[in-house]
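Here's the structure, in structure tokens; my notes come after.
Omission of a single protein chain aside, the complex is shown with its protein chains in their original locations.
Right, chain A next:
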Amino acid sequence: MAPSAASDSPTTPDNAERNLQPFFVLHKASLRSSDRKSTVKTSTKARTRRRIDLTPTSEQSEAAFAGEHYDDHLRTETFNRIWSKIESTIKDVVRNINADVFNDIHCWVQESFHAIRSCGMPDRAKATPSYPIVMDPLSKQLCTGLVFTKNMEFVDDLLTFEDLGLHLRSHGCHVANLSSFDFSAKNGIAGCLRGLLRQFLMVGLDVADMSILASWYIEQGNYNNPMVVIIDDMERCCGSVLADFILMLSEWVVKIPIILIIGVATTVDALRSILPSNALKYLSSRKFVLGSPAERMDAIIEAVLVKQCSGFSVGHKVAIFLRNYFIRQDGTLTSFVRALKIAIVQHISMEPLSFILGGLFNEDSQDLLSEGLPEMFFKQAFDLPSCRRNELAEPNGDILVHGLFDLKRLQKSWSSVLMCLYEAGKSRKITMLDLYCEALDPHLGLEIDVRMSSSDHHVHGRLHNCGFIPQVIRMVRDLSAVPLCQLLNSWEKHTEGIVEIHVKVRELQSLLKFEEDKGLKQDSTDISRRQKTRRYLNIEKDAKALNEKAAALINCMVKNYMMPIESIPFHEIICFKNVDKLQAALIGDPRRTIQVDLLEFQKFLKCSCCSKSGNIPFPSMHDTSIMYILAQEHGDLINLHDWYQSFKTTVLHPRIKGKHRSKQSPSPKKRKDAKESQNKSEAFVQARFCSAVTELQITGLLRMPSKRRPDYVQRVAFGL
């Protein structure tokens, strides 16, 4: 279909028919273009990966240079590379966090399985009758693992339970993941049984019967492995269906050793309130606890943004936005990860040079960059605000390459220092998220630059005021010997990239060791008590001095090695800063914006006719806008009659000038026509009123008249 035909769709007869069909196929995939696509693909594939990154063919780079939109494939490839790296990093992080709990769960599953099996081996003859064999009630106990997620937001835990399923499957268990969707009152017990069979037997069956499952379990020779059913969000399940399910499983547990794992977001009380006691008594439960969302958040920030697995980073404002979004608005990791993904997409589609990101942080970037970038990118790169600000010399390849290396190096040391700070703040529960946001503040850098010239004392005075970083530095000063030693050990690990600092950390470590040895020696020699206390005092004093040194060291690290990314030249290539774009894409605010559209439509239409009128309804405005502006003058109820009258006066007002709607009365036969046209215009005004009301109804800004109030509509939104 031609695009022009689509743009005026309601008029053509073909479209009129389509508009009334519930659904239709707009077009099928065009073969020709998919051919074209595949040829492009093969040609890109033929080239080596890094060639795509850094030396695209001339047409490609020209397209990039032209600005508008550079090669789609390059963009997609850059995105895929960055995102797959980040995604796998996040997965690893989450898996590591959960590893211990998962192992515990697995051990428990095995234990319970053996316990069930010790009650008796199922055999064909016993398993095939459709009714279960009655055993003593004790053997009807259903082993149940309650996994406390410590998180009301079950979205974050969907993945956890999926991972748990995979983990158990990899250890030989048969696993079915059910969700509250399967336990709805509408589908009843048959719904969850069907889901269960579907997942275990891998076929969809119309008949839902446990005996099918039982015979599958026997026949397939599956019976050496436990069957695990995971329900990820117990609180959202329909209680009666879940209770029925548990009762049914408990009847069958002798023949099918099913082990339940239930995700609980709140407390164990929730289980009691949802399930009746006759179901509860069959559960023999065991508790497991997952890590809290804040812990996971810190781990993800550390792996993805601080250690920069992909090279992508965000500016201070974006970081603050992400933090507030996490803490105040949404509170889910999932949304945080999604926001990050949107940020990457926005960055790649806005920053033409972002494709460098794909290659810059690979291991072989060294020789890549030394090969040099095509010249057309120089101008673009040197036009970046961060470059102009620093007034670098004339653009040439070396400067760009060096700039990029510096960027990478400075980023590395920045993240090392941040890690050191995080280690120091851990004991007082200062989160990575807070430190990270503060460390990104570009003004932090500026202040430090200023301070470098002033005296040390002055610095301390300034640093004391606020913020997490100064707080951490103060904490280092107060640490006792053992934690200090641990801290220094962790610092030693984190500062491996920065030689000068690494040496200093080592020095401190040896000093500490010396002190300790001294202390030990003094302890071992036999001396009088008074001497001992004095020496202790001395030791304490020495230790204090050591703390001071450590604090000074971290202070110096922050001052000299922690350059926020936004003050480094060329940072725009790898750093996303446009917080407005991110916010707009992430959180739509239809309630507010649709009202703004109506009230301030001139902003979008930029018409000349209504611009001067301000917020006073004007006949040339959109009918719906006029109506909504008029509606603002009413209370929560709008009298239809009054509304109509004021609409009519607004719309017809300039007719006195004889300008408006002259088309309707062109004939000279005045009097008769005048009446007719009045009628007609009445009809038109009413029609316009009606369609404006309909449009407001579609936007949901009005509630229609009810039987009780036939002459009133109700306003739904008050203020923006």
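We adopt the following convention: contacts are C-beta pairs under 8 Å (C-beta built on N, C-alpha and C of every residue); 3 or more make two chains touch, one makes a residue touch a chain; residues count from 1.
Please note the rule applied: contacts and distances are computed from a predicted model.
Per the UniProt record, the chain missing from the shown structure is "Origin of replication complex subunit 2", taken from the list "3-isopropylmalate dehydratase large subunit, chloroplastic", "Origin of replication complex subunit 2", "GPI transamidase subunit PIG-U" or "AP complex subunit sigma". Within the set A:N96, A:S427, A:S510 or A:S691, the residue that contacts the chain not displayed is A:S691.
Hidden from this view is one chain, which touches chain A at 1-3, 6-10, 18-31, 33-34, 37-38, 41, 45, 69, 72, 75-76, 79, 83, 153-155, 158, 181, 186, 198, 204, 324, 328, 330, 332, 334-335, 338, 341-342, 345, 348-349, 584-588, 590-591, 593-595, 597-598, 601, 604-607, 609, 620-624, 634-637, 639-642, 644-645, 679-680, 682-684, 686-691, 693-695, 697-701, 704-705, 710-711, 713, 715-719.
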